[in-house]
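Below: one structure, written as structure tokens.
As you look at this complex, bear in mind that one protein chain is not there, while each of the others sits in place.
Think of it as A, B and C in the order they're written, each chain with its own count starting at 1.
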Amino acid sequence: MGTIGATLLRAGRRFVSSLPALFGVLVFTFLLMRVLPGDPAVFFASGPNAGKEEIEVIRRQLGLDKPLPNQLAIYLYDVGRGNLGRSMMTGQAVAKDLKERLPASLELTLTALLIALVSAVPLGVLAALRPGSLVDHSVRLFCSLGVCVPTFVSGLLLIYVFYYLLGFAPDPTGRIDIFATLPPQRTGFLIIDFLLAGDLEGWWAAARQLMLPALTMALFVIAPLARITRASMLVSLGSDFVRTARSVGLSWWRIVVTYALRNALLPVITIAGIVFSTMLGANVLVEKVFSWPGVASYALDALLVSDYAPVQGFVLLMATIFVIVNLVVDVLYGIADPRATVA
Amino acid sequence: MSGPLLEVDDLRVTFSTRRGPVEAVRGVSLSLEPGEMLGLVGESGSGKSVTGFAITHLLDNAGRITDGRIRFKGQDITRAGSADLRSLHGAAMAMIFQNPRAALNPIRTVGQQVADAILAHRRISRSEALDEALKLLRAVQIRDPERRMSAYPHELSGGMCQRVMIAVAISCNPSLLIADEPTTGLDVTTQKVVMDLLAHIAAERGMATILITHDLGLAARYCRRVVVMEQGRLVEEAEPLTLFHRPQHPYTKRLVAASPTATSRIEDLVPDGEPIPLVEVTELPPPPHGTPLLLDVKTIAKRFDDGTLGVADFSMTMRGGESVGLVGESGSGKSTTSRMICRLIDPSEGEILFDGQAIGQIPARDFHASELRKDIQIVFQDPNDSLNPRYTAFDCIAHPLLRLLNMRAGDALRRRVEECADRVGLPRELLQRFPHQLSGGQKARVGIARAIACRPRLLVLDEPTAALDVSVQAVVLQLLNRLRREDNLAFLFVSHDLNVVRMMCDRTIVLRTGVIVEQGESRALFANPQTEYTRELVDAVPHIAPPVALAPA
Amino acid sequence: MSTIETSSTLRHTAFVLRGNPVTAVAAGGALLLALIAIFAPWLAPYDPVVSDVPQALLPPSAAHWAGTDQLGRDVLSRLIVASRLDLTIAVTAVAVSFALGSVIGALCGYSGGRLDKAVGRFVDVLMAFPLFVLAMAMVAALGNRVENIVIATAIINLPFYIRFARAEVNIRRNLGWVEAARACGESHVAVVLRFLLPNVLPAMAVQMSLNLGWAILNAAGLSFIGLGVKPPTPEWGIMVAEGARFISTGRWWLVAFPGLALMSAVLCFNLLGDGLRDILDPRMRT
Partner (left out) sequence: QSRAETLRYVTGATVNTLDPNIPGSTREAFALSMSSYDRLVSFGRKQLNGKWVFDLDTITGELAESFQVSPDGLKITFKLRPDAKFQDGSPVTAEDVKWSLDRCVTAPILGKAQLLTGSLTSADQFKVIDPLTFEVTLPKPDKLALPNLATVYPIIINSKLAKSHATADDPWALNWTKENAAGSGAYSVETFKPGEQVIAKRNDAWNRGAPDKPAAFKRLIIQSVPEPATRANLVERGDADLVIDLQASDVQSLEGKGKLKVISTPQYNAVTFISMNNTLPPFDNVNVRRAIAYALPYDDMFKAALFGRGAPLYGATWADGKPPSGSYPIPQPIKLDLDKAKAYLKEAGMPDGFSTTFSFNVGQAATAEPMAALVKEQLGKIGIKVDIQKLPDAQMSTAINEKKLPFFIEGIVAWLPSTDYFYRNFYTGKQRWNYSSTDNAELEKVAQAARFEADKAKYEEEGKELNAIHYDQMFQIPIWQASQDAVMQPTVDGYVYQFTRQVDYRNLSRK
């Protein structure tokens, strides 16, 4: 269809226009890392008797002995060739580390987002159907509760209750029970790989493992999603076209879902996109608490020890994902809202 | 079927609001025969829509029918349950709303929306419903209906949307159609086409129709019977001709007088209004020879950033105290032109001379500092958004005085503001109010007071009364007319209501897609249009005349 | 403004609060918090930084209503005193980003064109950053002093305010009263700062109150990874982070009470934000 073509075209144009922003992120992170007072060479030259010489060796290895503009030029050149440098911390190529860890983060974030959407949208709709009622107030209260607890606290509490006390949840040590056999890697998303391999038991194990961390993250973002759903649902319920729908006697379900909700979801798509990108970067603490081998905790560790390459790589990755998510949102929006393509 | 289709008996509707209950409809009784078209007229807020919503059970949650009875086809539906309502809605009675674009679901194709309405009442498959929908689109005379089936509302013009809306409403052949201001917001020309279609369909299908409108001319043109509402009550019911020529109720009299017609004069608009010293419009003293033109616009054009050409090759002249009208359909460039002349936006080409000085070259960005800023002032279209919500009326009027005349806060300023308020007939006690605490007419007065506070020489009026009720419009027009005479103001009057322009302006310029199509002395121009376009415009204006459309065939 | 205005504002506020008990409670809570913060030193039963190691890790009792911490300090006193710092951090951080963001956003939204594009790019860069990492990096680079935590929090909030103000101004810039102001001889800059900005503030104030809670959480997150306020200064986030270490040994009071404090503050601000919308909207007035 023409509209989809136009949407894609627009998305493409938008991608090109966000390239400067990506470049800005690249340079900014580079400089930011150099401003950090920690010297990675000193930190990693940690053996006893490691003296000036060792530090110099590491500094040379990291290319930190060159003047800053040269370093930047080399870095940009390397990034251009897809080389994100090496992590001192893991001793691996950053690109490899990120590639291994990204699916874990994405899987977690997407599941969390899904949980959040599945609970936030009905809650928001419920609240909007009877604004000012007890239901409405309870929804607002419940959602606000979620935002009030820092994720690391809710995470630890969930572990304490569901793993330690009740034993419902599997041990919170990463993506899969350590004794389980991994499915052949296809997508990197365990719950998909298990399905592809037809291993339902494994799938269940992976899904159980995913539950608590995803829930922890979801609790934190239900509120903004429910709030925007409620607000836009109120707007669309009060709109003229819903009145039209009522005036011709459409069924309640059709009015609420097809007419009001589908329109109300448009802003939710946008917010969900923003929420997704922020979550991906901000789930550091959840990943830490659940020993989740994701990119954010990786970057955090690197940041604390001034390991430049992983942090730079991570930020670049996040920025790229941010751009891609924006594109996806754009495309979704274009499909969901025919008016979007006109602009 | 025997007996009336709809009988409303002493209907009362109350809204519970923050400030307690508000009775919006207070005892309305009316009846409607099958196939009849009834006009329901009245000013804004008189309860027309609420009556319509009450009959169709579409009131907001806050509204309740507190008393009275509604009988439809002999059956009491006052307290109909939700199951009854579903079969009632659409199948038995349907409604058409004011803003057609907003009344259609923006993210669903129009074909589907019509089909949805059909499916709500008939057990047929979706594809059958779509076929049916196509037929309906054809019936409402949409060009190229196959293609339009998969169009979204935003891809259609306002008139087309209204046709779709009509198709939705008639999809299940209701016996009662309530059209709530179906053509407000549409162009004069489109308005006529849509109304003709509606009347035609209603007649063809034998649907009874209630036409809610505040335009007496419109009601007169299409209805056999008109009821007039004021503050929730029916005050008069009559045949249109009777109503217009021999109105009984004082309110109706005022309403009729205020409605501009092809022959009315400003002085006639407000029969019992404040007496205004009559000065003949045509007897303006001829300007002494040699005085420079007040305004000399030389072939200005405006090209927007996105490439659209808003106005092309526009030239005009004005003398001091002269009044020039600018008419044209929506989007024809009226506002763009007036803003350029006001120096709020920069023309892309051309020159503007004011009082002999070239002001076209001063960028709009810097014009606020110009000596001439206070000589050219503007009154905006929508009084609702032309006042800063955080300024009181006093602040609004004082603003140009403070900025342009460098007056200081104090007694002198207060006196000057009060004087302005007096001149526009704004009670002094309203000066401390905020815009949201003022009525539309009052807001319009504040806007005018602000514009004349600095005693400008040229006043640009961009549809100053478009958002006002006829009676308020009448007062405002009269007020403007008086001010003009008193101060020898020149007016550039933008409007799409030809009757108003004819009354207000010595000369008229007709614009279409940014180009002047015709100009000349107002009366002559309207009496004898030279171009097809102007003729269409003139013809489309509803006149009070015998209802031709429904003349027995 | 005039007295008529103030009294009507008060009346209107009272009206909204009466119709909306949740907001009223939230407003009460926020007020209480502010009072606690102001009078903290006099309210705290013990000195919040003086240790008493033999009395460490005691569960809540009559002497220590919220128990004692690892160093035997009274948890309740620390909570009370911490309110001051936390509210300061939240309020200043939000105020800074609000002040900067609204002005920049408003100017962009009004002018459009090149400035708008340039700032838009900058905002894109900021938004594309994983915000928490940005905050961490900034605090790590500048040192974990309160000012820097405030600055970092402010900067990561900035893009939202810029966007918000930009959008709000953008839809208003062609309204009649804006052009009227120009016809009254105001320059573009004056129109933005003196006319448009005050009108978008209410909508932004709502955003602001929502962000207050978020700013506290952000500081808490920074503390959790060790980049928060310096010890032994009491701060809710640090207290929760420290307390979290003791969950597994059943010393619930160390995380429960600071958590509760944090929670009620965030909750108050969030609910208040919803209510503010009603109070500040001039159209809802009569």
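One rule holds in what follows: a residue touches a chain if its C-beta (ideal position, glycine included) is under 8 Å from a C-beta of that chain, and two chains touch if they have at least 3 such contacts.
This is a predicted model, so every value here is computed, not measured.
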Omitted chain's touching partners, listed by label: A, C
Check each of C:L31, C:V50, C:A99 or C:V189 against the chain that is not shown and name the one that touches it. C:V50
Check each of A:S17, A:T90 or A:T270 against the chain that is not shown and name the one that touches it. A:T90
Answer key for A:T29, A:N283 or A:S306 versus the chain not shown reads A:S306
The one of C:I225, C:V240 or C:A256 in touch with the missing chain is C:I225
Take the complete complex as the reference. Which residues in chain A touch the chain that isn't displayed? 36-40, 42-52, 54-55, 57-58, 61, 88-92, 97, 100-101, 156, 159-160, 163-164, 167, 171-174, 178-179, 288-289, 291, 293, 297-298, 301, 303-307
Please identify, in ascending order, the residues of chain C that touch the omitted chain? 49-51, 53, 56-57, 70-72, 140, 143-144, 225-227, 230-232, 242, 244-251
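Quick note on the criterion: only the chains that are shown with their structure count from here on.
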Which category does the touching pattern between chains fall into here: line, ring, star, complete, or other? complete
Name whichever of B-C and A-C has more C-beta pairs touching across its two chains. A-C
Determine the centre-to-centre distance between chain A and chain C, using the mean Cα coordinates as centres, and give it in whole Å. 24
Roughly how far is chain B from chain C, centre to centre by C-alpha average, rounded to an integer in Å? 46
Chain B, residues touching no fewer than two other chains: none
Could you list which residues of chain A touch at least two other chains? none
So in the complex, which bits of chain C are touching chain A? 20, 22, 121-122, 124-125, 127-133, 136-138, 140-141, 213-214, 217, 220-221, 224-226, 237, 240-241, 244, 247-248, 255, 259, 262-264, 266-267, 270-271, 274
Chain B-facing residues of chain A, complex: 239-241, 243-251, 254, 258-259, 262-263, 266, 336-339, 342
Chain A residues within the chain C interface of the complex: 18, 20-22, 24-25, 28-29, 32-33, 35-38, 132, 137, 140-141, 144-145, 147-153, 156-157, 160, 164, 223, 277-278, 280-282, 284-285, 288, 296, 299-300, 303-304, 311, 314-315, 318-319, 322-323
